[in-house]
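First the structure, in the form of structure tokens, and then the observations on it.
Missing here is one protein chain; the remaining ones are kept as they sit in the complex.
All chains are identified by letter, namely A, B and C, in their written order; residue positions are counted from 1 within each chain.
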Amino acid sequence: MSKRLLVGVFESEDDTLAAIRASRQRNFKIVDVYTPYAVHGVEEAMGLAPSRIPWVVFALGVLGGGLKVWFEFWTTAVDWPVNVGGKPFNSLPAFVPVTFEVMVLFAAVGAVLSFFFVCRLYPAKRAVLPVAGVTDNRFAVVLEQTDSTFEPAEVQKMFEKLHAVHVEEQITGEVA
Amino acid sequence: MSKRRTKRYWKSLQERDAGPGVLKTLADEFPEGGPRQFRRRDFLKATGFTLGVAFATGCSRAPVQRAIPLLSQPEEMVPGRALFYASTCGGCSAGCGLLAKVRDGRPIKLEGNPQHPVSRGGLCATGQANILGLYDSQRLQHPLKEGKRSSWAEVDREIQAGLASIRGDRGAVRFLSGTITSPTTRATIQEFLNGFPDARHIVYDPLSSSALLDAHEQTHGVRILPQFHFDKAEVIVSFDADFLGTWISPVGYTADYRAGRDLEAKRGSYHVQFEPRMSVTGSKADRRFAVAPGEMGLLLTHLAQRIARKTGTAVPCDEPETASSVGAAFLDELADRLWHARGRSLIVCGSNDLQQQLQSNYLNHLLGNYGSTLDVEKPSLQVQGSDKELGGLLAELQDGNVKALFVYGANPAFDLPGGDGLAGALRKVPLLVSFAQRVDETAALARYVLPEQHYLESWNDAEPVSGLVSVSQPTIHPLGDARSLVETIATWNGKPKSAYDLLREHWKADIFPRQKRESNFDAFWDRAVHDGFAEVEPLPIKSKEFNAQVARPILKAPRSETGAFALVLYPTVAMLDGRNAYNPWLHELPDPITKVTWDNYACIAPAAAQRLGVEDGDVVCLGSSGGQVFELPAYIQPGQQDQVVAVALGYGSKLSARFAKVGPQWLDALVSVGDNGVVGVNAAPLLRLSEGGLKYDGVQVKVSRTGKQRELASTQTHNTLTVPKKLTPPGSGPRQIVQETTLASFLKDPHAGVEDHEEKEDLWPTDHPYTGPRWGMVIDQNACTGCSSCVIACQVENNIPVVGRDEIRRNREMHWIRIDRYYSETESGQIEVAYEPLMCQQCENAPCETVCPVLATVHSEDGLNQQVYNRCIGTRYCANNCPYKARRFNWFNYAHDDQLQNLVLNPDVAVRSRGVMEKCTFCVQRIQEAKIEAKRRGERVSDGVVETACQQSCPARAIFFGDLNDANSHVSKMMANPRRYRVLEELNVRPAVGYLTIVRNRPQEGKEESKEEHHG
Amino acid sequence: MARPQAKPSGILRYLASPFVTLVLLTALGFSLLILAPKFNAYALPGNQLGYEPTQPVAFSHRLHAGELQVQCLYCHSGAEKSRHAGIPAANVCMNCHRFVAAPLGAIRAEDELAKKEKREPRRVVSPEIQKIYDALALNEKMQPDPAKPTAPIAWMKVHNLPDFVYFDHRPHVNAGVACQKCHGPVETMERVRQVEDLSMGWCVNCHRGVDRAGLDGNGNFTSAPAPAAQGPMSVTHRVYASIDCSTCHY
Partner (left out) sequence: MAEAAIALPQPLIEGDKSIAQVTHDVCAPMEARPTALWWVALLISSSFLLLGAAAIAYQISVGVGTWGLNRTVGWAFDITNFVFWIGIGHAGTLISAILFLFRQRWRTSVNRAAEAMTIFAVMCAGIFPVIHTGRPWFAYWMFPYPNTRGPLWVNFRSPLVWDFFAISTYFTVSAMFWFIGMLPDLATIRDRATAKWRRKLAGVLSLGWNGSYRAWQRYEVVYLMLAGLGTPLVISVHTIVSWDFATAVLPGWHATIFPPYFVAGAIFSGMAMVLTLMIIARKLMHLEDYITIRHIDRMCKLVITTSAIVGLAYGTEFFTALYSGSSYEQFVFLNRALGPLFWGYWTMVGCNVFVPQLLWFRRVRTNVPAVFTICILVNVGMWFERFIIIVTSLSRDFIPANWFHYAPTRVEVATLLGSFGLFFTLFLLFCRFIPVIAVAEVKGVLKYGKPRLESAHE
């Protein structure tokens, strides 16, 4: 299932933002935007929904902390209670530091893994770039030619007006 | 199986390091055969049952261990269970009773025999340490002829031939020995000497009390040593007699002394000590005066004159008193107290000066102490040496008149002042035979060296006190080809017999008739062997009326050269006269007073040191007028007389020439003992044999700095409870680590001197009720004399390694129990000493436990602070967090490569490897054994069944141990004693160890009750 | 066309699947978690589960303890009164083997053979039992032969514990723990084999179980459980297995 794409390449973030806004205005389907750094405002311009990762992180943090406090209680007061320095078997206050650390560890590892998972990032993944330089100094706006109302030449003109350095058409089955 | 033969496993480090050789060593050690009467110990052939001698010879996946059962198992012998044999300590001539704990055929621990009348349960540090001598791999294994290996047959033949020719020539035969208390040995020697026309047995003691005996010869007509009864004395005045430390029979005297100060019975004797240096005894004295040795006679005379006036007898000399450093007022008061307690007082004098001893006798006579606190009817035989006879022998030797000299239990070439001259004279003796366990200085000169058995491997006896005959029995098959003296002499006498037969014969003939209780000799003998001693009629004494005429007043102190110091030579608790110089445990034992190990040194008074510009560890040069020069590190000793330099005897011995590599060897390890490992410097050349006596304080020396340094290996560097002045927070006094009071205050309020702390409430309700026993300990600091016997007892019991001088210098000693020693100064300038034995306090709220990450130290249900060596990873956090610093860390793998020496290891205690923490466990192995045995019998562990090693050995009975949950146990009662406090109680760690205050019999210091001083 | 920038190959590519990685990692984690407690039984040095060494004398526990029903404590009498159960001294063997020198079958066969050959039956001694006689240096008349040296039998120790563990047979035997509980069905074994791993967890879990539910797991404490006030070391509470460290480590 191939797609016809139109890629506009820009040199500055302001131009890119303008191009995104213009495309949105015209209801073009923006496949993605490629930038060398996190450009502020693209999110709103593209109309992306907020990420749900924070919820995952929160849940994992609660889970980690809960598991740990249970584990500490179980090991010291249930499984093998030992008299340590005359302290009670369930020395809850002393369990706080480790619980906190494990909570943070679960949350942080969860955050990173879920980020990798949702972004489909994994070691040695083949990087697919729309055009060269998007990790250096180029900004790319990728539009999908959804239907016949999409006129590539017109869009190219629009991009060029917004100082696009280069506009090209691509056919692919893979670009996400 | 062969395929897997790549990996070697071992059961213990000793085995790993030794490999298959272990088996060989062990086989050599337990040779087959042996005298018939040892049949019941034949199990030794097969020792090594299950654990003792299991060995690994390189093997399969599993460590191959063999279990070798006995061929025929004696009834009383169960592998893994200890047997106790009553015996007599041969460490010195005091003759204390001991029980040898034997596991699987080898003695592993010596304990005091509680029934023994001499020692009554205690055993001193040297006695405890003697067991290491048994397993000394440098002990002589066979006879030597001219330094080369020989055989008994050869030496017997040659010596007998030599003796025959001397007998023919009517040549002089001399037998030189230290005090021999064994009646059998004495009789055997006498029988041997009787076969020669000119033969004499000469007895001398390197730590001589000859003058004491000579004085009694003059005053009582018999040369005896009276038995002292310190328990009966209410006032004890000691003139430089270190009777709690090294003098004659310290263990017995300590027991007596403690009985006389039993505060539970409201008894508190008054002890005054006059001495030039700080001795163990002086440190316990209620009033102590640092007096130059020359002044001692004056003081005796001054006191005698005062007492004489009170008796109304003619004062021997009424010249005006020469001023002394003590002050007339105190002497008046002392005379009053003595007079008040006449018949219940005791004067002892440690000097070897006849005149002083005569004065001392005279004082005792005036006070009516003979017959009460001094027993001449049942005298002590613990010291018999005669310096006069020694002098005679030395003269004979110089003249070359002695044809044969036998030396037994003595090392004249080392411990007499003769030096090279004496060595030359000894060399001139055509037949010089030395009976020795090791090649000492004398043996090195001898033509024949005959290996003498250790007292734990031979039969012997002793009569330390007239009428008390004590038995020594073997506890192990002899380890080498040694032979006991009596067997050797019996062979020469032409009647070769075993020591056992000789002993029985002698007993049947001489000892058995002296008693009437038993009519059957075998029953008498069995009982004696079982008990370890027999009480019989004392030897008859024909003493005369006291002859006061011989005690002439001493009116003048000897004049001293200006700028010179009086040199005082003294024995230490560990080394005595040097006979223990081979023993690393004793070298590593901190001196009770100085806390220095592995050295002797020149003790100098603080003021004198300041004058000389000398500090601790500065090497000073001692030069005598005779041109002798000694270099020794200085040690600043508080409480020492200003014009005195004190040096310990017994060091610098050839026996110690083995410690070059003692301790861990690593990058920064310093060889810090002397050449060849010799420890210290021999000070014996500075002794003087004059006026018929060995003089320990007869030399004047000039002291000068050398500019060299020698850091002393001390286990305690801060000596008082007051912190340095500039670091003292405003308003804070000395730390209340040790709490003390005076007798008067104690009698008013037994709780006096105890700092109270309010009971702190727990944050949480406790999860840990102690429903079973709860072990606890109480230490009576008033009873503790600092003798350090507990330290060695603990070391033997708990397999504590020797770390060597360099490690001690780095403050890494491993002793689980240490005795902290603090000095304090009274308003009158008297230096007082407080001892505080400190081991793990087994805190209920133990700070060490909370911080261990791996649960290697946790609390047991009977209140012990357990330390699990195999779980420990060695973070040392517990040791840091221990307020008592009672924990010890294995910084290295300490040497366990001497296979023979390893036989002393207690099989019930793990040998710790490097990197783990260890500490006092309250002898948990003994607790476990008692618990299991009690449970087997369906009983509770009854009070007194578990005795910790330190408690067992304590001559002063200062340690109480038991179940705190048992209200009737001794320890519970001591815990409830009003004198009880806890160290650092304010930290609320709740130690299970309580301490009882020190009660000093002197006026209270400060404002309150300053006039109170006389007691009931 | 999109330009692939880096081209992973082979195994990397396979591993690159995040799903595979995740599954593998999870599986690894779980298997470690599950296997860890059993690790000792398989790999760790010093563990001798299944150890069955050849003994110097082919002594059969199956015959003695199984068929002949000799009590364990008859030979291993130390178990009652000492830390070590002990291996019997040769004189204990001689209590029976003074008279029994060979299996009955062998003696009968010799008897018959002798009858057949019309001679006195010879004394039949099994080669294994002969080893005991040799150890004790006995001559044919069962008398010590002074010419021969005695030589104790060096048995192979089967159940070994590390140096830092102090196991004591006494409390176990006296509390009524069956020997088989730790040593397995010795009465069925020709040669003794180690059937338990003797790990600390194995000891501790048994101790804990006993404290909770008695020796048989049914609350039977042999004698009545002690009133609480008397505490764990109480006399009546004979079955009490402490899990204090110092029970075994000192």
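One rule holds for everything that comes next: contacts are C-beta pairs under 8 Å (C-beta built on N, C-alpha and C of every residue); 3 or more make two chains touch, one makes a residue touch a chain.
What you are looking at is a predicted structure, and each value in this text was computed from that prediction instead of being measured.
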### Summary
Touch list for the missing chain, restricted to displayed chains, reads A, B, C
### Task
Please give every residue of subunit A in contact with the chain that is not shown.
11-15, 32-40, 42-43, 46, 48, 51, 53-54, 57, 61, 71-72, 75-76, 79-80, 84-85, 87, 91, 94-95, 97-98, 100-102, 104-105, 107-109, 111-112, 115-116, 118-130, 132-137, 140, 163, 176
#### Entry: subunit C residues that touch the omitted chain in the full complex
5-8, 12, 33, 36-41, 44, 197, 199-202, 204-205
### Task
Using the touch rule from the top, list residues of subunit B that touch the missing partner.
664, 666-668, 716-718, 720-721, 723-724, 726-729, 732, 735, 737, 807, 810-813, 818, 820-822, 836, 838, 847, 850-855, 871-877, 879-881, 883-885, 887-893, 913-917, 983-984, 987, 989
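Please note the rule applied: only the chains that are shown with their structure count from here on.
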### Query
Distance from the CA centroid of subunit A to that of subunit B, rounded to the nearest Å?
80
### Summary
Taking each chain's mean CA coordinate, subunit A and subunit C are separated, in whole Å, by 61
### Message
Quick check: how many Å separate the C-alpha centres of subunit B and subunit C?
### Response
47
### Task
For subunit A, write out the residues touching at least two other chains, lowest number first.
none
### Query
Can you name the residues of subunit B that touch subunit A in the complex?
764-768, 843-850, 852, 855, 858-861, 990
### Query
Which subunit C residues qualify as touching subunit B in the complex?
45-46, 48, 51, 53, 78, 80-84, 86-92, 135-136, 149-150, 152-157, 160, 162-164, 166, 168, 170-171, 174, 228-235, 238, 242, 244-247, 249-250
### Query
What residues on subunit A touch subunit B, complex-wise?
81-89
